[in-house]
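As you look at this complex, bear in mind that one protein chain is not there, while each of the others sits in place.
We just call them A, B and C in the order they show up, numbering each chain from 1.
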Amino acid sequence: MVFILNPKVSKEKIDKFILGWEQKGFSTILSVGTEHTAVCLIGNTAEVDLDHVVQTTDIVSYGKRITEQYKAVNRTVHEDNTIINVGDISIGEGFFTVISGPCSVESEEQITEIARSVKESGAKILRGGAFKPRTSPYAFQGKQAQGLQMLRIAKKETGLPIVSEIMNQTQIDLFEDVDIVQIGARNMQNFDLLKEVGKLKKPVLLKRGLANTIEELLMSAEYIVAEGNSQVILCERGIRTFETMTRNTLDLSAVVLLKQKSHLPVITDPSHASGIRSLVPPLAKAAMAVGADGIMVETHNNPAKALCDGAQSLDLEQFHALMEDLKKRAVLEEKEM
Amino acid sequence: MVFILNPKVSKEKIDKFILGWEQKGFSTILSVGTEHTAVCLIGNTAEVDLDHVVQTTDIVSYGKRITEQYKAVNRTVHEDNTIINVGDISIGEGFFTVISGPCSVESEEQITEIARSVKESGAKILRGGAFKPRTSPYAFQGKQAQGLQMLRIAKKETGLPIVSEIMNQTQIDLFEDVDIVQIGARNMQNFDLLKEVGKLKKPVLLKRGLANTIEELLMSAEYIVAEGNSQVILCERGIRTFETMTRNTLDLSAVVLLKQKSHLPVITDPSHASGIRSLVPPLAKAAMAVGADGIMVETHNNPAKALCDGAQSLDLEQFHALMEDLKKRAVLEEKEM
Amino acid sequence: MVFILNPKVSKEKIDKFILGWEQKGFSTILSVGTEHTAVCLIGNTAEVDLDHVVQTTDIVSYGKRITEQYKAVNRTVHEDNTIINVGDISIGEGFFTVISGPCSVESEEQITEIARSVKESGAKILRGGAFKPRTSPYAFQGKQAQGLQMLRIAKKETGLPIVSEIMNQTQIDLFEDVDIVQIGARNMQNFDLLKEVGKLKKPVLLKRGLANTIEELLMSAEYIVAEGNSQVILCERGIRTFETMTRNTLDLSAVVLLKQKSHLPVITDPSHASGIRSLVPPLAKAAMAVGADGIMVETHNNPAKALCDGAQSLDLEQFHALMEDLKKRAVLEEKEM
Partner (left out) sequence: MVFILNPKVSKEKIDKFILGWEQKGFSTILSVGTEHTAVCLIGNTAEVDLDHVVQTTDIVSYGKRITEQYKAVNRTVHEDNTIINVGDISIGEGFFTVISGPCSVESEEQITEIARSVKESGAKILRGGAFKPRTSPYAFQGKQAQGLQMLRIAKKETGLPIVSEIMNQTQIDLFEDVDIVQIGARNMQNFDLLKEVGKLKKPVLLKRGLANTIEELLMSAEYIVAEGNSQVILCERGIRTFETMTRNTLDLSAVVLLKQKSHLPVITDPSHASGIRSLVPPLAKAAMAVGADGIMVETHNNPAKALCDGAQSLDLEQFHALMEDLKKRAVLEEKEM
């Protein structure tokens, strides 16, 4: 059940309203949208007389029952789209935000060179893996804490906010200077980690698991929001199917459905979805056309020598060409890039 | 192995060249492209000295070994894209061809009304199911031969070429006036049917099976071309995955890969792929952005009362709006609609 | 809706009962079980007063509504299991019937040698492909009509009934001497073919499609039974998943569910399910333990030289050893082999 509050209600009144429900044994989630503030009620709401509450509570504009299992991330809670801000960068309605950088941070030179170049081409956020989840224990596991330090330097040099993947909750302190914390596909249902990043005051980029449904992705986002962090960016990055010619199968229908069902921003990762460099530009354009709020694209200054995922990385010129193409399209889509 | 012939070689010389190979026990496929004519050699080509053939045969420009199992449909055979013409309609390079119409032909009035409307909106080809493959024997099985007759009337009224699904080879004579014969997803590996439509002199629209790989789709196209019919249009219409929120998962990466691996035109069917009306417009736009040569969209003059697949059909106004949107995008893509 | 008739009702009374329903616009399916005869009503049964019919019709023992889409194959229609007889061979309750033979019939000598050997080892039915559905048009397509003739000879020599795959309905006459007609996985939803074999008076072995659900398999069986042929044997032969180490993934849960939902016999095909010889014996034993009514196992007198699927074929000694093992297990399962 969700109550949409009247505009400009005082914090005191909201707190009192929330306290009232909590004293009756309900959990609540306060959801501050661009245009509305909403209060979600979690618990046995079957016995709550919705009409009565709306009529007798002056701060409430209207209320709705939420039949889905996901509550706070539900579109019902906010008709307006959530926009997430990182410094002066926005992700969501009206924007097509491009995140770019290497699969793995390899050296200060590598990450700084890439950062400078992708910024010039129009990327707004720098990505770079420091802790790398690898199928084999004998494969390169990332530069770890040192990698985060290199990212920090590239951020300082270019002003680009940074996003990097966290692999477990003991690493949280290390991510203090990371602007957006990424939860990788393999950790989408690492519920304890979701709870921990739910306590942060910064955006979380949540990737869909390889075999997880759209509903499960929303439930994982709900874990984060239920802990108090409503800054969640959803990311479709391909699912596992019987097809072997691509690494995964990019599910662009999911982008449309996620945006219908939820108010959260949704981006795609055409690099991991396909695993093939030549597929990245067409899938990036398709992502924009289908209505995604942005993309995450792997780039490298020397893909042939990349320590990880070189085959799916664009080189810096290819990325530049893609960005030029996307910028033209953004005009048609009436989106800022 | 494929031999690309010099331009403007006489038919006699080509026939003689082919005969020579057939006398040595090889099968051959003659593939007439927009710019080049090629002869594919099928059989134990390991023993053929390619360089020697090229040097000693004056009509041969150059030759290549084809490592893939699909030969005649292979991009190696034609660097230029195949363009298929139906009357004055073209499908392929430079065009974005929209096929539209109801899932099922229901009556003369229904199909004619829809045909007129979609033509006005810009559709170039009329679709309509006469023979319907249905999971249940108790579900509506289509208007059958009568349905084809209704399609013929709509074609006469509007001038639109028609496409309809054939379900088995005993129906071939019934499809004489059908411009494009469709092989449905469930029949993609009905090899005997593929062989029969391979003997026709008209285009075949071949849909990808629900659980068939990109390579298997190309192999099924090869069945048709190997019989002599090189007018094959490939159609990505969604694959079966674990996701249950959509009817199928549209695999747009497949469009890119099919066009890389083969010279045949590729379209998508966003209606069957998603099974949800509101997903059709965004997936149609994504199909154009990713490089498809067209789409097949289900429309109905009264979706709520459709005998089949109403939930995924656009009404005529929705289709018109989608077409207006697509036409703007076609300018950017430099494609004719 | 199904009406279970009293024992020993005369044919005249049943015909009259059926006629009455058909005059009211219903379709009916007469289902003669081992212990009961049942009449299924197809159509808008919502308006039929079931209790009234039972009370006022003396030949009716009781009636039930069938909520599933599959009617005549539904367990509700027969609580007892259907047993299918081919000569003096039985498939169903109380039996574990082994079908064996090569993927492809290659020569009279080959099929006769294999037939003699597998009969001696305890196989009850001989399999052999004459028409072969192959992914590539350039692969061996089977010995066709000649292959059926070779099977007939092997049948005459050994007395084993034979099963072979039909690929399209124009072949029906060729299958006159074939005891069990097989519908392959790729044709499970070739509905016109299902209707044709539904008119035969002989058993049909229906294989599950690579990407078809358990419910769809039952619906395809319903197509056959609805045409009047209730002798359908269901076959689980592996489904397509993301796993690449096996050819397909054998779904043994499907065997249990099919037997719960339907009264038809269910067998498995461990050879096609795995594609790996060493997996066939353990999967065959698992099939028996899970409750299957039999298995279909590919054997060859010289697997290394098989024209088709050699890698998954047991040689004749391996098959003999497997049969010895299975016979011991059949004692525990109280099944006749």
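We take it that a contact is a pair of C-beta atoms (placed from the backbone, for glycine too) under 8 Å apart; a residue touches a chain by one contact, two chains touch by 3 or more.
Quick caveat, the model's predicted, so the values are computed rather than measured.
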Candidates A:Lys16, A:His52, A:Arg65 or A:Arg134 - the one touching the absent chain: A:Arg134
Omitted-chain contact residue, chosen from A:Asn6, A:Ser61 or A:Gln169: A:Gln169
Option from C:Asn44, C:Thr67 or C:Gln260 whose C-beta touches the chain left out: C:Gln260
Residue of C:Asp251, C:Asp269 or C:Glu298 touching the missing chain in the full complex: C:Asp251
Contact partner of the left-out chain, one of C:Leu148, C:Leu193 or C:Ala211: C:Ala211
Residues of subunit C in contact with the chain not shown: 211, 213-215, 239, 241-246, 249-257, 260, 273-274, 278-279, 282-283, 285-291, 328-329, 332
Missing-partner contacts on subunit A, residue numbers: 27, 42, 69, 71, 133-138, 167-170, 186-187, 189-193, 195, 209-211, 216, 219, 222-223, 226, 240
Missing-chain contacts mapped onto subunit B: 211, 240-242, 244
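As a working rule, only the chains that are shown with their structure count from here on.
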Two chains sharing the most C-beta contacts: A-B
Separation of subunit A from subunit C, taking each centre as the mean of its C-alpha atoms, in whole Å: 50
Mean-CA-position distance for subunit C and subunit B (Å): 35
Per-residue multi-chain contacts in subunit C, two or more chains: 211, 240
